[in-house]
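The structure follows.
Missing here is one protein chain; the remaining ones are kept as they sit in the complex.
Chains: A, B and C, in written order; residue numbering restarts at 1 for each.
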């Protein structure tokens, strides 16, 4: 199913940008977990719009209402459903695109697929707003992982052509604009401001690391950690590439460079480098699991664009009004963490089946 | 499940490098399809080892035996199972790695996961040999897609640091060493020969395009064409990155550059460029679906490497003997096509549910 | 996952008896279907409590609120979510059972499974109230099936030991108390009234028929129509048996009696009898698909019962107060129809993949 993912933990996301509500159901969460609602709210605020100069002006509280699965904020074993009401909708903004599809958006493909029955307002089910329920699910998964000593951190690795420098650390991830090199961060923000001033947008790259993972998580072939993570991360709108460890750069290396030699450190088997991103044969090796996701520039730009009027099949010019992020990357950071947390917890539950067996 | 994938079409791959046989079961294939066994065999030979200077010397016919699902080479609607016997196995080669895991391989992670019960010989279920059943499945899917006017082509986009130039065309894909720019191809082959002579290996990038796809294939969120393709392609050992269209390069572009303007061409809606790789909102737009997969250099190298003796937990040196590809990329080309063909046919079957409904 | 079912159509049910809301998400429904909300409401009212003498006095409107998946009552292709608020909850009624599990209920098994974290109020996720979201889903499926000329009808085949006589017809199904033989129906109602007066309850059997089904629906082995229907129908609380066609009675027949001879009727292949319940090899044969579901008597009875105090592990007496149906069967009739409609529509979507293929 299109809007569900996961194997041992199952996430179903519903809602359109302008439907009465958006939300998510999480099945398979163990019973007895006490959720920290303040912490969850803080996590959601990292994604929420309207917080600063480089995000859309649409302001919504994004406060989830839990409909089921909890008893006094403790999971009860039943499916956990939370919704966020859509209050600040201005559907009129989108009427213009009914017949003139916006380049870079799903207007045209949705129309072909759904034959005109699709909900166009605000991008419908394709809207970036649907990452809010993903963050509810991910925020909960992060709390569960925390008890296992697993942390998910990330940074803005690049915006436009400007790349961050240095190594991603926990302290980086806690920043409001998470980059290691502040000068590069400033250059990124200027690039965003510049694009905004020009009615344009920029893309970027988010780097994410999962720390404290036990070795032995994941599976060979189609349920490797790469497959599991990529299949969720590509569910975030605008992601066009995912790479693990050295990723595409590994293609230019020699085996003698790319292979990570084993060493012993504090009595544990570790690797001297981490070109593999903590994954060999689809399975974690106990090193940080590192991946990067490439985000295309926000397709909604104020500049005039070329399109086609589908009723006349003739060229048409189009300007996209409304409120849009000149760069989605800063708000995408918690979404990437959410996706990673979900995929990792799912793999961890799979592992539970194996490791505590009577038969071993 | 780890060794299964697909939703409407389900592929299950079984076998270890040195088990009696490897094979695959394909469920969900429509009944009444006549398979061209010669064409399938030619497809499998593109992946088979021992064909030329830059691949392993292990020679096996890789001739599939069909156990079920066919009646006189026509699909009968029942699960289709084919196996390949493992005849040329030399398990002794792998005894040395029992306690000294090879860097870049799954030896260590498999041992942690399976507690020592894993089949180490030849890499077991982690072996690149398991791409042979993937190619049986993919080769069949390619024949089905053919009847729908859909073609899957690919090329070697890079080996080591050497990148191919020019545009991937059908004629490129038919070459034995599929590159557009022959001079670059020659440089790639020299790089492989050089790595081999040095007991080393090199990685590379495969680019794949699916032509003739109807618009409207795929789904929003977790069943987008990106998710579907990535989740299969990451099942090919050594793949560490997957990107669609402009991919990671899109992260450095402006929205005004990356958005593909709509145009009308021969009465059809097309886009003037294809930065999106033929996919918007997870759904095909009728342009070629284009993606690239990054392959790390073969971890098996003849050079001495640093590892750890797991019985003593002390540093140990290791040399990997046996027969190995100095570069897996040329043989990986049909595997990428197979993965793409499977994912696309699965999405096409999903689409059948929607488009021919009485209710529309 | 426990609270999800379906393959091409996926239903996820959430909520507890006394949580803020209960609800369901339906994925995979084709876009462009106009829903008749009045008709849906009438269907839900057949299940709703408090309508007559033989059901619980708890009165709730059971009016679904649609949160997503619709645009002006037409499906838009995105997951369809509807909720029903829980307004009339009296949690206090259930405190007594925290340590003294009610016989015939899930109190004890839920406690073992969820370790005390389960939501006991009103039976939590195990409550019969969760059949309301099943009926929302089923009510929608029934409308879709209607356009395909498929109808789902049912009757009360037995209550207590009293069995209905005669053949189930469409006219029967429309009755408020759907039995063919009114005298038997009156005897059933008296049995219910008698049980109620005695603080006891009775069970019964619902018979369901799906009319207008095309031949060729369903699959061999694990996705036969029997498997598909049983796996949903057993999701209705209190169902302890499911049989198709002659069912258990077939076990006492000769092959020469049970085999349904083929005949030609109005140019169509039919069978002279229907012992197979319209299913051979898991696949429909074009005759009515007929099955029966056995419901145990409502476990909530006013009579004193023997149980165990789990804190002291000593025998304890218990009386279940609150509002309960002396017989759940009349209200279960639409639930069985809903389950059947969902399973049949799921199979119909599967069939769409096969029948309209270009390759055939």
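Everything below uses one rule, namely that a contact is a pair of C-beta atoms (placed from the backbone, for glycine too) under 8 Å apart; a residue touches a chain by one contact, two chains touch by 3 or more.
Note that this is a predicted model, so its numbers are computed, not measured.
Checked against the full complex, the one of A:33, A:137 or A:253 touching the unshown chain is A:33. The residue from C:149, C:166, C:220 or C:321 that touches the chain not shown here is C:220.
In the full complex, chain B touches the hidden chain at residues 1-4, 10, 12-16, 19-23, 25, 27-28, 31-32, 65-71, 74-81, 83, 110, 113-119, 124-125. The chain not shown here touches chain C at positions 1-5, 13, 101, 103-106, 108-110, 112-113, 115, 125-126, 130, 158-161, 195, 200-205, 215-216, 218-224, 226-227, 230-232, 234-235, 237, 239-248, 250-264, 267, 269, 271-272, 275-277, 279-286, 292, 294-301, 303, 305-308, 310, 313-315, 354, 360.
For chain A, the residues touching the chain absent from view are 8, 28, 30-33, 78, 144, 147-148, 220, 349-350, 352-360.
Here, only the chains that are shown with their structure count from here on.
A straight line joining the Cα centres of chain A and chain C is 38 Å long. We define each chain's centre as the mean of its Cα atoms; on that basis chain B and chain C are separated by 45 Å. Among the residues of chain A, those touching two or more other chains are numbered 1-4, 13, 110, 113, 115, 125.
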